[in-house]
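Here's the structure we're looking at; comments come further down.
The complex appears here without one of its protein chains, the remainder shown in place.
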Amino acid sequence: MQVNEIKEFRPKIVAFCCNWCSYAGADLAGTNRLNYPSDVKIIRVPCSCRVNPMFILRAFQRGADGVIICGCHPGDCHYTSGNYYARRRMTLLFSMLDYLGIEKERTRVEWVSAAEGAKFAATMNDFVETITKLGENKRLEDLRCKE
Amino acid sequence: MQRIMAEKAKELLQNGTVNRVLGWKKGEFVYDITPAVFNNTEEIDAEFVYDDFCANNLSKYLIKESRKEGKVLVFLKPCDTYSFNQLLKEHRIWRDHVYAVGIPCDGKIDLDCLKKQDIQGIVGIETQNDNFIIHTLYGDHTIAKEDALAERCLNCKSKKHVIYDELIGRDGEVLDSHRFDMVEKIEAMTPDERFAFWRGEFSRCIRCNACRNVCPACSCENCVFDNPKSGIANKAAADSFEENMFHIIRAFHVAGRCTDCGECSRVCPQNIPLHLLNRKFIKDINEFYGTYQAGEDTESRAPLNIYNTEDVEPSIVYKKGGNH
Amino acid sequence: MKKLSLANLDAFFAKIADKQALYMPIENKAGQLQFQRWTEGAKLSVGCNTVRSAKDFFFPQTENLVDFKVKGKEIEIIDSRTEKEDFVIFGVRACDVRSFAILDKVFLSNPVDTYYKSRREHGTIISLACTHPEETCFCRTFGIDATQPEGDVASWITEDAVYFQPQSDKGQKLLEKCGALLEEADESPVLRQKQQTKTYLDKLPLATLSTKHFENKDQLEVFNSEKWAELSEACLGCGTCTFVCPTCQCYDIRDFDTGKGIKRFRCWDSCMYSDFTKMAGGQPRLTQLERFRQRFMHKLVYFPINNDGEFGCVGCGRCLKKCPISMNIVKVMKTLEGEEK
Partner (left out) sequence: MNTEALIPKIGVVTDIRIDTPDVKTFRIVGLDGKKVFEHIPGQCAMLSMPGVGEALFSITSSPTNKDFLEFSIKKCGCVTDWLHQMEVGQQITIRGPYGNGFPVETNLKGKDLLFIAGGIGLAPLRSVINYVRDNRKNYGSVQIIYGSRSKDDLVDYREIIDEWMNDEGIEVNLTIDREQEGWDGHVGFVPNYVKELNPDIRKTVLMCGPPIMIKFTLAGLKELGFQDTQVYTTMELRMKCGIGKCGRCNIGSKYVCKDGPVFRFDQLGELPNEY
């Protein structure tokens, strides 16, 4: 295949957002007309602790360059404690990914409440910028999905 | 020791305390020991063995054995008692059906250590003080014990039996081991080096599932990797991603429950140091949430089943020291 | 017989690798032997034997069969195979070479497996005679001579030289290409080595293992043996034995959705796995006993019935070394045989 122009790298970002806080936060960012890059694909989950480590790996497999999990602030979980469990799980998972030599900047957890539309937009802008600098996800890619 | 254990087993069989004995059976060579259930004293006299090669952790077999009728006698080395306890905690073993006898352990020989020293054609092994005399088809070798022991034994975490109905010999102590040294060494590498290191290891994986099937913590009735509905079921790694994923997910699924018995690394036909993944989780759990040893007791809650409102944030991973 | 001075070995390898991929047993970082592609500076390991068998070259663990593109109700079938490059495998032991003949019986029988066949055609095998068999070796049981391996070219490594004996047109052509490095040689050093190796082979602990018990056996008699329960009780149901085995050839066919299309690939499967025969409607092999029995019945009874008495084992000893619980075909053979006495 001939490539005529070198395309600017646009990262693919998957954001798992909890239904009660962060998804509403994203909504608020939208209604307030706050900009954040369209590279972010939001997946709504009932709670941040619904996010199985497998979801994160599968997102990378399917071509994500960065994965961010957004949930209610600790203490504010709609289900009282889901995000506390998520916090432990993600801490350990991220640490393991780092241990395996996978860039630690590619994964992130942020607590975003329903009122924090601005924080949501700022977080996403920052995360997209970080991933753009980092470049394409090479270490957790599945070549079959890249053809 | 083998004689004492066989006598004990026969005594308990004869006086009706137990109906079966779970132990080790000798093989064709000096080293190919198979776990086995002995039903009577004749079988014990004929085939029971306990020596430096009886490495198998028998606790996992108790999931199946304890569900059968009658009581089973099991011989547990110190590290096996942790797995036994952990399985009890998870209600996988019927305690009433088990009679656990703690046995001492001085470390087990890793055959690969011998092979690495170009010792091949092994036909016999003798113990002489701190050495092994290894008879081979091509001559004899003398090798220091510590050069023949498995890594997990050199870094033994405990000689203490955390649970037993009866003990043969004296109980030992929890040891001050150096088992996290290698984890620290890897942490100190650059991400590129770490990635290269693990790629080198994982790329040899043949997905034989020996690590999973031998693991006492992997006791699910239907593994997520065998469940076509899980979306990640696979039989062979068709891409490097799948090699990585299998090992990350497997380690994660046993995180907080792995007692560090080291069976995974022992059975890996490709010598992948899988224990280094489990130990990373153990080390992290110790650092983040306080020291925890799975299988030490049957009451405490596993670190991933509880939380603390003051827990560290995932961002600690970026802040942590080590090489970037 | 041709002779190559050991000093010229690398030059010989370079000459072959110039035109085609050259693979040979090389020690990996875990200290184990593994067939790897030879590049300048790589060192051939003559230890016995690689952890994985050489079957990978012809029957890789995963391989893409065909691609599909699905668009609405329409399907497009894409045969994505590309021409394979020629390759040479050096240092295949007698047991592994024989395993190719066994795999041929499965894959080259009608209907021919074209994926396998194409690899067989592209590959040239330089076998290597054993000099220091392991205690786990029992190839002689299956009529294999470790000192005179089959293959396109047979080779013997002595203290100072490598001796080559072409055994097929393909082998002859390969040696002709390297003619400048080779010289005609007298075969007495090879004969001496063979003599020496034979004395070791005679001393092997499994030297007297025999297949007699299983020859022309009624399948129901072996199948119904009571010993299977005892033999299989400790089996973990992992696939180590099947994956390191040079003759195990069962496979699974699966689809992978890449998001842009479907890749249908095949991968090794193991009769030891619980889902091997599982159907929506049920499972004919419910416990590990049946699965364990299937594997050994296949090698010792079913395969010979369907293939003029040839057994489905070559005595390489890999399963003896690698089984996590040290249960293996030798123990199975001896136990079943012992039952008769």
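Read from first to last, the chains carry the letters A, B and C; within each, the first residue is number 1.
Operating definition for what follows: a contact is a pair of C-beta atoms (placed from the backbone, for glycine too) under 8 Å apart; a residue touches a chain by one contact, two chains touch by 3 or more.
Predicted model only: the values in this text are computed from it and were never measured.
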item	value
Touching the absent chain when the full complex is considered, from C:Lys15, C:Arg285 or C:Lys334	C:Arg285
Among C:Ile125, C:Val190, C:Cys241 or C:Cys271, the residue in touch with the chain that has been omitted	C:Cys271
Residue among C:Ala101, C:Ala180, C:Ala229 or C:Ile253 that touches the chain left out of view	C:Ile253
Chain C residues touching the omitted chain (full complex)	65-66, 68, 70, 73-75, 77, 79, 106-107, 109-115, 219-220, 223-224, 249-253, 255, 257, 262, 264, 266, 269, 271, 276-281, 284-285, 290, 294, 297-298, 301-302, 305-306
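Note that only the chains that are shown with their structure count from here on.
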item	value
Whole-Å gap separating chain A and chain C, where each centre is the average of the chain's CA atoms	46
Distance from the mean Cα position of chain C to that of chain B, given in whole angstrom	30
Rounded Å distance between chain A and chain B, as computed from the means of their C-alpha atoms	36
Chain B: positions in contact with at least two other chains	238
Residues of chain A whose C-beta touches two or more other chains	142, 144
Chain B residues touching chain A - in the complex, by the definition given at the top	183, 186-187, 189, 191-199, 224, 230-232, 238-242, 244-245, 248-249, 251-252, 255, 277, 280-281, 284-285, 288-289, 303-304, 307-309, 311-318, 320
List of chain C residues in touch with chain A within their complex	256, 258-260, 263
In the complex, chain B residues that touch chain C	27-29, 31-37, 56, 61, 111-112, 115-116, 118, 120-123, 136-138, 200-201, 204, 206-210, 212-214, 226, 234-238, 263, 266-267, 269-272
